[in-house]
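This is the structure I have questions about; it appears just below.
Partial complex: the chains shown occupy the same locations as in the complete assembly.
Labels for the chains are A, B and C, by order of writing; each one numbers its residues from 1.
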Amino acid sequence: VSKARLEAFCDGVFAIAATLLILHVSADGRGAALAGALTRAWPQYAAYLLSFVMIGIWWVNHHAYLSVIDRVDRTFLFANLALLICIAFLPFPTQLVAEHLRDPGRRAAAFLYCLTLTAAAVSMAFLWRHASRRRRLIAAATTDAQVRRHTRDVALGPPANAATALLSLWSAEVALGFVALFALFYVVGGGALTRRTTA
Amino acid sequence: VSKARLEAFCDGVFAIAATLLILHVSADGRGAALAGALTRAWPQYAAYLLSFVMIGIWWVNHHAYLSVIDRVDRTFLFANLALLICIAFLPFPTQLVAEHLRDPGRRAAAFLYCLTLTAAAVSMAFLWRHASRRRRLIAAATTDAQVRRHTRDVALGPPANAATALLSLWSAEVALGFVALFALFYVVGGGALTRRTTA
Amino acid sequence: VSKARLEAFCDGVFAIAATLLILHVSADGRGAALAGALTRAWPQYAAYLLSFVMIGIWWVNHHAYLSVIDRVDRTFLFANLALLICIAFLPFPTQLVAEHLRDPGRRAAAFLYCLTLTAAAVSMAFLWRHASRRRRLIAAATTDAQVRRHTRDVALGPPANAATALLSLWSAEVALGFVALFALFYVVGGGALTRRTTA
């Protein structure tokens, strides 16, 4: 499997996972009650928005890491598969968060959501560690400084996501708020911050 | 992320969003009643058709704008993500319109439909403004006249779509009829008109 | 929109439409009754198989026609969109046929199925007529003999599919049997026949 085909396959999974999110958005109002039902369904829109942005961020990051390597090996392929398994899983906890944000199930839903992101971050960290160790898969044009920056960035993912997972056991709103804030900073954030917060 | 990969990712989201529309088409007649149920389900076919054509038009337009730029930056990526979030959201209001076209919920459904298109048009206008400002991302081969024409076209999108959204609060049928007429003109329309009406 | 991007977009819609078919396959048996329910669900497998093969045949044909042209224009784009709308619609009548093959709704279901294929064939014929008229979009390397053969082939699609649609009003089984036979001949058929039967 060449790097180009792997990228195309990953792009497919990212795009499908993001687009499938809409299948879980629903509103039950009948007739004139629809307007009210649509308004009350805001957690569904918020969850759709958050997960679409998260998948978009992961897609951008995934490309950033792949852009500095120029070959893939078997271990890389299957570590990457683990990452895709996590990304493609996200629509499920997204739906749970949307449905349970206003009932006592919210903490279990938020925990599974953050746990999925943590698993994705661990896969990504393993993927990078494998690719970068002794520059195993790194392209010749990539500087050691770039490799070091990626190594430092990717190491932040697992503890940061695990922290939100733990936080969600105490308060789903606070944990998801942190995830949303992170996404917001990532998207609008300036150079220094965003260069460091990858995954 | 290169422009080529971004295009491939966007193509994926457009194609998936359009193809998912069919999952919401349904007819409930049992046995011999199926023929009647299929006939009565015409709002579902109409909504499927309208949204598929709208997504097709957006896809064509998106390519027209991307064809005159030759690089992307971080802001472009995330403005583009906002556009994709709107396009991928369309199956939800499409389903609402199909289900509620003959009950009092029709205005709420049509409003959400037009609001989604308005948000897409705003994202597209922002995207283009960012790309074209001082020719930031514009390809060298693109003439200033082309840039000006795109700038003029893209500016029509937000007010036109916002107007149908407002209209839908008064009459869902009239608002959706305008959207359908616009799509029809766009598809069959001659040069001058179609060159100007870009989303 | 270049021909390459159009092909990629079409490939996406064909692949997604085919893969979505499985979402409608279901079996309701609980516990030990599952084995019986899975056996009785054979119309679902048959409908899945037939539609997947039909979409595959259309995909192959679509490529055959696109391989002799080397540019696309606006009319081609939207005629092609009409074709995609028909292909992406197929999962709906497929589900109806699977569910109603053993109740009186079977004729309505089969009629909609054949009507969808007829609409696809009409779109394809229009698409080709537009592309081939005075070799408007035909690649220079394409011989006139190739163009004539495609023109002859594509003309068979609408009447053949319309005939099965009419037939389905009398007998769903016979009409769908003809569609299946056609697909079988197409897939295993020898040169002369298959070269002529292009949907």
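The rule is short, and it goes like this: contacts are C-beta pairs under 8 Å (C-beta built on N, C-alpha and C of every residue); 3 or more make two chains touch, one makes a residue touch a chain.
Computed from a prediction, not measured in an experiment: that's the story for all the values here.
In this structure file the full complex is assembled from 4 copies of one chain, 3 of which are shown.
In this section, only the chains that are shown with their structure count from here on.
In terms of which chains touch, the assembly is arranged as an unbranched chain of neighbours. Each chain's centre was taken as the mean of its CA atoms, and the one lying most distant from chain A is C.
By the residue-number overlap criterion, the interface of chain A with chain B counts as different, with under half of its numbers used by both chains.
A separation of 26 Å divides the Cα centre of chain A from that of chain B. Distance from the chain A centre to the chain C centre is 37 Å, each centre being the mean of its Cα atoms. The set of chain A residues touching two or more other chains is empty.
On the side of chain B, the complex with chain C involves touching residues 7-8, 11-12, 14-16, 18-23, 25-27, 29-35, 38, 48-49, 52-53, 56, 59-60, 63-64, 187-188, 194. Those residues of chain C that touch chain B in the complex are listed here as 1, 5, 8-9, 12-13, 16-17, 20, 23, 74, 77-78, 81, 84-85, 88-89, 91-92, 96, 100, 103-105, 107-109, 112.
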